[in-house]
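Omission of a single protein chain aside, the complex is shown with its protein chains in their original locations.
For reference, chains read A, B, C and D in written order, and residue numbers begin at 1 within each chain.
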Amino acid sequence: MMRTVIPVENNDVLGAARGFLKQLLEKEIVEAVLAPMETPSGSVTPALVADPALLDAANPFAPVMGLNAARVVGPVSAREPRGRIAAVLRPCEMRALVELVKLQQAALEDLVTIVVDCPGTYRVTDYDAMRANGGVNQDDLLAAMQSGEAAPREGYVFRDGCQMCEKPHAEGADITFELFGANLSAGIPLSLPDELAEKLGLAPADGPGGRAEVVEKVAAARRQARDTRFSEIRQRLANEGIAGVFASCIRCHNCMTTCPICYCKTCLFKSPIFDHDPAQYLNWAQRKGAYRLPADTTIFHLTRLNHMVLSCIGCGVCSDACPADLPVARVFRAVGQDLQALFEYEPGRSVDDPLPLITFREDEWTGVGEER
Amino acid sequence: MSDESFEPKIVAFLCNWCTYTGADLAGTSRIQYPPNVRIIRLMCSGSVDPTYVLKALLDGADGVLIGGCHPGDCHYQSGNYKARRRIIALKEIVKQAGLDEERVWLRWVSASEGQRFADVVTQMVGALKEKGPNPLRQEWAV
Amino acid sequence: MMSEKSKPRIGVYVCHCGTNIAATVDVEAVAEYAQNLPGVVQARHYTYMCSDPGQTLIKEDCRALGLNRVVVASCSPRMHEPTFRAAAQEGGVNSYRTEMANIREQCSWVHHDKEAATRKAKVLVASAVAKVTHLEPLEEREAGVHPGTLVIGGGVAGLSAALDVAEAGFPAYIVEKSDRLGGHVAELGHTFPDLEPTADWLAPLIRRVEEHPAITVMLDAQVEEVAGFVGNFEVTVLQGGQAQQIDVGTIVIATGYQLFDPSRKPEFGYGRYPGVLTTWELEQRLATGDLVVAGRAPQDVAFIKCVGSRDIQLGNPYCSRVCCMVAAKQAQMVRQALPETRVTVFYIDVRAFGKRGEEFYDEAREAGVRYRRGNVSEVYRRGERLVLRVEDTFLRRTVEHETDMVVLAVGMEPRDDTGVISALLKLPRSADGFFLEAHPKLGPVDTTTNGVFLAGCCQAPKDIPDTVAQAKAAASSALIPLIRGTVPVISETAIVDAELCAGCGMCVDVCPYGAPALDPLWGVSRINAVLCKGCGACAVTCPSKAICLQQFTPEQIMAQVDVLTV
Amino acid sequence: MSSDKPAALIIGAGIAGIQAALDIADAGYPVYLVEREPSVGGRMAQLDKTFPTLDCSSCILTPKMVDVGQHPNIRLMTYAEVVSVSGEKGAFRALVRKKPRYVDEEKCTGCGACAEACRMHGRIIDTFNQGLGMRASIYVPFPQAVPLIYTVDPEACLYLTRGKCGNTFKCKDACPADAIDFEQKEKLVELDVATVIVATGFDLVDPATKPEFGYGVYPNVLTGLEFERLSSASGPTAGKIVLDGKEPEDVVFIHCVGSRDPHGGIPYCSRICCMYTAKHAHLVRDRLPDARITVFYIDMRAFGKGYEEFYDRVKHEGVLYRRGEPSEVYRRGEKLVVRAEDTLLRRTVEVEADMVVLATAVVPRADEAQLAESLSLERSPEGFFREAHPKIRPVESSRAGFFLAGCCQGPKDIPDTVAQAKAAAASAMVVLAAANRA
Partner (left out) sequence: MQDIQQFANEIGLDLDLLACIQCGKCSGGCPVSITTALNIRFLVYESLLDALPELVHMEELWDCTCCFTCVERCPKDVRPAELIITLRNQLVESGKIPGTIGEALMGIFRQGNPLGLAREDRALWAEGLDVKPAREGCDTLLFTCCYSAYDVQSQPATKALVRILHAAGVDLGYLGTEETCCGNEVKRVGEKAMFDEMLVEEGKALLESVGARCIVTTSPHCYNTFKNEYGLEGIEVLHYTQVLARLLEEGQLKLSVPVEKTVTYHDPCFLGKQNKVFDEPRAVLRAIPGLNFVEMDRIRERSLCCEGGGGRMWFEGTNTEDRLAFQRVQEAVDTGAEVLAVACPFCLAMLADAAKVKGLEEQLKVMDISELVVQALGDGG
């Protein structure tokens, strides 16, 4: 890996980044770039861009997250034949991508991953409101990367997932945009493989030091915020039980639909297994006196926990998508924290870490099951 | 706390080769144990889907017993090792979700351990009586 | 939703099993209860459902009432599932649409309380009905067979089994750990109950094996790995550091036993007094004619029986079956060799049960061998001689019996490497440590692993006639698939619904047999049914349940759970 | 039954014959299974539980009986006897006499209407139940019989013995299938077979040859087999251990009745009595928890897998084992008295009993000598068929191509019988395979 700096002129950080992406196409390093693009109406959405000219609309720094882009990397990368693609991702999206690769829903073979340090993002609704009402403070956020004190625009908050994200920094990608600790008006520091640098004509250059410290500062604050949320949600789970916490769930499955890890074609809970006979509902109602509908809400969440929580990378889009405003991400992240610790598993870290539930060691938990 | 008249209901998922056979052996040996356990035969403890366990708990089973071969004895080589991880994960989730993970028991009982099977059931019934009924049995909003 | 055609029409059959069930469970009430369960068309009870009239009852109902599913509430499915599946099939119901409620082993035999047992039996029947409602028909399947049998162990058991297989025209491979054939028996000079020199019959047996064109003998060899299944085992044998693969259809385990080490019974002073021998050591001495102890022929020889057998404290509660006769043989031979020597056998019970066994015991006494009833407690020295301290329970007196030679009739134990073979072939062991037969009477040489059979003392102690008979029995079981040329393979395999499969490949990772693989074109999992052993590991791993194990689908099991939690 | 392959003949359809037949048939060879009784099952069908696991005999046996009845490669010939076998290994010709059942095997449905109607219903001693119950002249030996076809007992039928049964055949009138046929005659059938397995089983010594035990004098002195029927759920008392309507308080078992007794009985050990007595003692304890149970023994021979453990278990259930062979049984008031020296006490004792069970010796079948002659088989001195070599050829008989299975070669318990039957099957398969190649 080589460290280098992309020059920034006239304080146009975005322009410099767009220029870099264009180079990838122009130098035929990739055939298309998957990047957040500003639509003519001003919204931001991922798009697969083949024409370098259109990359003028790309915005790798747009502080908004409607979906986890790992979900859209899958379809364009998973199977052959496929093109060579560069994908611009947030750190949480990169982690999700790693998990999806393990689940064979995406492949890294012909993919150049570009991950950008993330100061935090707004919900789509907030982002749109901000645009209509004085603009998004994207430049302020970029400027604040140096100190790590990026703050949302007054009157707005970052997404709940971002507020408790302790891994906002880019890592594990082919190309990392290392914004934390950098004075971006002086250039964008990045790391990339030597052969890519050579093709792009980039020479090694040391960026500013101190990224690690800034990242740690941001992460520490996030951890604090996270832990507060975790202890609060754990308390609620203990008191109300999961059924209580999810009492107002309407079983719309939005959390599952937006979850980058939930990769099933058809969810078990939409299959005939949970399509009960009418008489069965009556039977249950008679058995318990009453029966909550839609049915199987609690077991849906518990099973989803069971299926994916070890791989939960904490992007938090599930909460954003919930029409009932349930603390889905908090629950999943809190439960995930314990489970991941139990199996010493860090989702998104490396494609070489096996998924915990399809492997085992003979010499672990040897006392379990042998109790006399 | 314990209610003398309370008879816990235990749903047991037993592997065909070891624990189910062990339960049969308890029978052929006429070893007595409490009638609270209702057995579902599966081929391997490694095929006990956590969803089954969750369903049993949410439906109001007072206990769920998962029985398999001792480590190293799995008829399918490693099903029980995988089951061990899966059930440990499940119990953690159950606990975190505010349910009672102590109602879920994983026990290795071999085909020759009829007495152990009876002992496990006896112990489990005792422990569940101590705990009292599964509150979810009466809970309609799950 | 159920189509009209497969709409359940269930027959429920509650067995009394004589009084085995009926004495504890109110079978009539159970049948009455079953009659009202959803989908049940007919519920009956009968003394013995497994009997011909019982089965006829089921078959006739199937036809007359147009049943499409059958539930039998009786014993364990491990006992009679094949019986009732066949009966249903004959009645026109797909055999896989039968389900058993185990109300004997898991109900009537383990509960005294009649009310509770009846209640439980009802629930178990309801659970079976719930499951059978969701069962789908399956077809019987067969697989080809590698013609040949692997015999592990080259003792008398292994030799006998191999010879039968070979004589019937199939290759047999004997894998023997040591450098010679014949096992323990080759170390015996003579055999009871006729004092025949062992070599007279063993040498021709070995020669026949060695010269048989269909038998391959591999000495100094051991089985390293066994893959595959009945009819299609792939065995890796290690011989002289070289691994080679043998494909066979069946396997006979004839690994034998090891002798009890009497130093675990310190009271006998074995290893401390040169005059204390094991029966094995005396056998060697008798062969060479060297019976001298401490420089002279013994004037008194005493045998101690049950050394390492019938001993709960040692963890060997079982009888070793041969020691009584071994002692009777050696006692007679000592009398023959040294007519002036007093020979005494100390015993608890004389177990002379085999053909000509009692007569042989009679002959020993006629030959002047004294039998005294008492379990010797201790051996110590007095001057040049040894003293046995023992209560003669007929005299009701503890005596000190002075002697010159003490012979310990050591019992048999499972070999130390029983665990290795057990792990290799997934064979369970019984409480005594020997291999566990599938059923002591239904299948005394079968194991829980199809196609693997037991011969000789690896299953339990045995004398030579019983060992040979059992070895030939194992050969019979081993020959059946070879002669047929096909073996039935399980139908209850995993299947994939390609519509649901997202191609994550976790099933491929968890399957120990390599049955699932991702289709490179479609990116979905496919299962090679021949390789699938039906464990269900893939199904439980698949989050969308695109894979299901037939006969154990989520619908079926959740329907059971639903009933059982009521 | 496929006819293009060489066939095996098996004489006797007890557990040994059944097991051998199933093995050979499973391998694809045709089997003729000839049984002289109206049903297959043999002695094992008469047993209640089996030691040491206590699984019920019916539960193990009846499915195998059903299997031989239905197996496509097995031709069952019940109520038939082998008259002679000529030829040699690979090419035998057997002559089989099929006795008339006086019931058409094709028509009979086993409904039992005939037996209900029979004038002798409830008046004929039920031999299957060891005389502890009664049946009709037309009968099936037990309800689970295979085939379930009724048979007229020629020695009990009024018509067959007296030539007249009232003015009308009650049975014939009752039969809805019109199956009863008094015109049936004995039939001789010739069979070509490559090999023969002899599995004719055993008899039990007549305890009257040991008059000191008072068998036949005192109704509460039983044989072990009678006890089996008494404790069997399908027996005459439906499994209740009662004599004359009363539950015994004191039960005494006596080992080695006839066995190990060259003087008055047989010189050899019958091999199974120690364990079946232990099982009986357990069954008494199970049904009558307060009974006092004493077993008199000489040597406790618990040698098989799990047997010593079973003996340990029975002792723990409070069965008293006393060493000494009783010398005499006599009456004192309401009770019987068993007189024996308890050799561990060194004292002669009198033990009171309400029921005495004799573990009678296993002996060769009464017609073993005759069978040996007609089949040209040699016998050992004690009368059982002689094996070619006790150690390496335990199932080969003295005649090439003939093999021995089960107790016709010597006493054996069920596991050993099944193993030996399979061994005989293996030897037979070797012959069949050779004949098939030829």
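The rule is simple: a residue touches a chain if its C-beta (ideal position, glycine included) is under 8 Å from a C-beta of that chain, and two chains touch if they have at least 3 such contacts.
Quick caveat: nothing in here was measured; it's all calculated off a predicted structure.
Contacts of the undisplayed chain with visible chains (whole complex): C, D. Contact with the chain that does not appear here is found for just one residue of C:E28, C:E225, C:E378 or C:D417, C:E378.
Of D:A174, D:L344 or D:A434, it is D:L344 that touches the chain left out of the display.
Contact with the chain not shown here comes from a single listed residue; of D:R323, D:R386, D:R399 or D:K412, that residue is D:R323. For the options C:G66, C:G92 or C:P266, the residue in contact with the chain missing from this view is C:P266. Residues 300, 311-312, 315-318, 320-323, 344-345 are the ones on subunit D that touch the missing chain. For subunit C, the residues touching the chain absent from view are 266-267, 269, 306, 310-314, 348-349, 373-381, 389-393, 396-400.
The definition used in the following text is that only the chains that are shown with their structure count from here on.
Common neighbours of subunit A and subunit D, listed by label, are B, C.
Distance between subunit C and subunit D, defined via averaged C-alpha coordinates, is recorded as 26 Å. The set of subunit D residues touching two or more other chains comprises 53, 55. Residue numbers of subunit C whose C-beta contacts span two or more other chains: 430-431, 510, 554, 558, 562. Pairs of chains meeting the touch criterion: A-B, A-C, B-C, B-D, C-D. Within the complex, the subunit B residues that touch subunit D are 28-30. Note for the complex: subunit B touches subunit A at residues 50-51, 54-55, 58, 60, 68, 70-72, 78, 80-82, 84-86, 88-90, 92-94, 96-99, 106-108, 119, 137-142. Across the interface of their complex, subunit B is touched by residues 53-55 of subunit D.
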